[in-house]
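With one protein chain withheld, the remaining protein chains of the complex are depicted in position.
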Amino acid sequence: MNTTWSRFNITSVVLGFAFLYLPIVLLIVFSFNESKLVTVWGGFSTKWYVSLFHNQGLMDATWVTARVGLISATVATVLGTLAALALTRYTRFKGRVLFSGMVFAPLVMPEVITGLSLLLLFVAVGLNRGILTVTLAHITLTMCFVAVVVQSRLITFDRSLEEAAMDLGATPVKTFFQITLPVIMPAIVSGWMLAFTLSLDDLVIASFTSGPGATTLPMKIYSQVRLGVTPEINAACTILIAVVAIGVIIASLANKRREVQRQLDEQAAQRG
Amino acid sequence: MSSAAVTTASASPATSTGKSVHARLGAAFSGRLVIIIPYVWLLFFFLIPFVIVFKISLSQTAIAIPPYTPALDISGGFSGFLAQLKQLNLDNYTWLTQDALYFNAYVTSVIIAAISTVLTLLVGYPIAYGMARAPATIRPTLLMLVILPFWTSFLIRVYAWIGILKPEGLLNQLLLATGVIHQPLIILNTYTAIFIGIVYSYLPFMVLPLYSALEKMDYSLIEAAKDLGCPPTSAFWKITFPLSLPGVIAGCLLVFIPAVGEFVIPDLLGGSQTLMIGKTLWNEFFGNRDWPLSSAVAVILLLLLIVPIMLFQRAQARAQEMDR
Partner (left out) sequence: MKSLGSIRRDFTPWNDPNAKPYIQFDNVTKKFGDFTAVNNLSLTIFEREFFALLGASGCGKSTLLRMLAGFEEPTAGRILLDGQDLRGIPPYRRPVNMMFQSYALFPHMTVENNIAFGLKQDGMPKPEIAARVAEMLRLVKLEQFAKRKPHQLSGGQRQRVALARSVAKRPKVLLLDEPLGALDKKLREETQFELMDLQQNLGLTFVVVTHDQEEAMTMADRIAIIDKGEVMQVATPAEVYEAPGSRFVAGFVGNVNMFEGKIARGEAGAASIDAGNGITIRTDNAGTASAGTAVTFAIRPEKIKVSSKKPAEAINAIEGEVYDIAYLGDMTVFHVRLDDGQVVRASTMNAARITEDPLSWNDRAWVSFRPDAGVVLTR
């Protein structure tokens, strides 16, 4: 590939990434600040991390968030995968337009609307607000993201693989579990990760749908941020960023190694 | 990459009016459950809630639990339901039109979202273009770097800007120290801060569709245009930009729609002086506990966004058709 990567192009990419990353980097740097004044450097310290672990409220919120994230991501992955299958495999059924509308709309729907409407639903059916309602709300939101991720994989799925399996005597059920599911599994896994992150990240919908005793981490952070910026919050944020970043980097490195291995294999195969 | 070529080479007449093997594949293992389960879920947790929002927007505020009247009560049967219907009225909507606060909030929200969308496009396009032109070997890494912030908390990324923008914040420290300014700039708690926050937070949503449109483009088209005597700038406007238009549209809708109803950014960066509808709704709900009025606010907001949302869905469907 020898298309020219001009100085202008390089500059815009570098500046763009600087814009994207600088605030996060500053946040991380100042989480190690000795001074209580977040924006004045007073020397290196990890004391905010220590005090963080003694903040029972934050620890509880973390535990709530983790539980909501794990359960909602898992259920959302199942539902989202089904929705993706329905959208790609059934080109015509009654109410398909409405269905695809309901899958795509939550992607852009302002969160205040989704949050308010779900809350009113839970009140109408008499469901007490708590971890359950937050989980249900997150499932509804994130299943649509899973559906989009899995669907884009299914669209490029080579249907002749399924035909080949059936041609060789596999029943449709066996074909699905032995061929289709293993082949689209990487997309399902990244759908799960996306769902988990979205759940971890959500403030607005959680604020509407949660109740006493079900304060999630973003809600906790938000309420503290409103009181003012503290290095402790910086530390909490840094840990959250580190967890996600490490997860994503490991996943992409594993992916990359597989890809490199694959290319080496292919080259070897070409040679003989 | 011969494997990719092989898998895409299988053009088969899969669309059949008759019962194709795929229809049978689906029907057999699912009994249509594949459709029914997510369908019912979304009907119950996505569509019905909107109906409830609409119904409650026609109710009255009450000091009760839940804080509106008439309460949705199914025990009265159909006649009871009809009686409830009679109690509904348009008072909340009348109120919304009479109080200039709400009208202003809607208008400023749309204007702020529109300006932010244009700004995001202006910032995002050169980045996406630069990425698409980057050597193929580093493109996946660049792509990952754009996606990575998206995986970190939205709230945290907005919060990080407070420390930068506030009067004694890092930006002012830098500018004062370098002598560019002598008085700290007031950015935090202004619309400028909201613009910065939206552009920053939604930048990946703009860059990703732009990148995928630009990356697909065959660079030899530009060379052909130049070869035919078209100067570079003109080649950009005549070839590159029109071909990236699907990405531009998708990116703008992905930024504009959620930005109109944005709450976190105006709340944390905009302060009390700025007016946006998402924040207004939040305050009505959590501050004043006026559920019917906030429902009415949500209904109007939804009506405002229904056209862009449908445009977004059409664009999505079209993109899928092209991938097929």
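All chains are identified by letter, namely A and B, in their written order; residue positions are counted from 1 within each chain.
One rule holds in what follows: contacts are C-beta pairs under 8 Å (C-beta built on N, C-alpha and C of every residue); 3 or more make two chains touch, one makes a residue touch a chain.
Just so we're clear, the structure is a prediction, and the values are computed from it rather than from any experiment.
Novice: Looking at the whole complex, which of A:164, A:189 or A:260 touches the chain that is not displayed?
Specialist: Only one of A:164, A:189 or A:260 touches the chain omitted from view, namely A:164.
Novice: One chain is left out of this view; which of A:43, A:182 or A:212 touches it in the full complex?
Specialist: In the full complex, the listed residue that touches the missing chain is A:182.
Novice: Name, in rising order, the residues on subunit A that touch the hidden chain in the full complex.
Specialist: That gives, for subunit A, the contact residues 158, 160-161, 163-172, 174, 178-179, 182-183, 262, 265-266, 268-270, 272.
In this section, only the chains that are shown with their structure count from here on.
Novice: Nearest whole angstrom, what separates the Cα centre of subunit A from the Cα centre of subunit B?
Specialist: Taking the mean C-alpha position of each chain, the two centres sit 16 Å apart.
Novice: Can you tell me which positions in subunit B touch subunit A when the two form their complex?
Specialist: 1-3, 7-8, 10, 12, 14-15, 21-26, 28-29, 33-35, 37-39, 41-50, 52-53, 56, 66, 72, 123-124, 126-127, 129-131, 133-137, 140, 142, 144-149, 151-157, 159-164, 166, 168-170, 173, 200, 203-204, 207, 219, 253-254, 257-258, 260-264, 268, 278, 281-282, 285-286, 291, 294-295, 298, 301-302, 305, 308-309, 312-313, 316-317, 320, 323-324
Novice: Considering only the defined contacts, which subunit A positions touch subunit B in the complex?
Specialist: Counting only subunit A, the residues touching subunit B are 1, 3-6, 8-13, 15-17, 19-21, 23-24, 26-27, 30, 38-39, 79-80, 82-83, 85-86, 89-91, 93, 95, 98-113, 116-118, 120-121, 123-124, 136-137, 139-140, 143, 147, 151-152, 155-156, 158-160, 162-163, 166, 171-173, 175-176, 197, 200-201, 203-204, 207-208, 218, 221-222, 225, 229, 233, 237, 240-241, 244-245, 248, 252, 256, 266.
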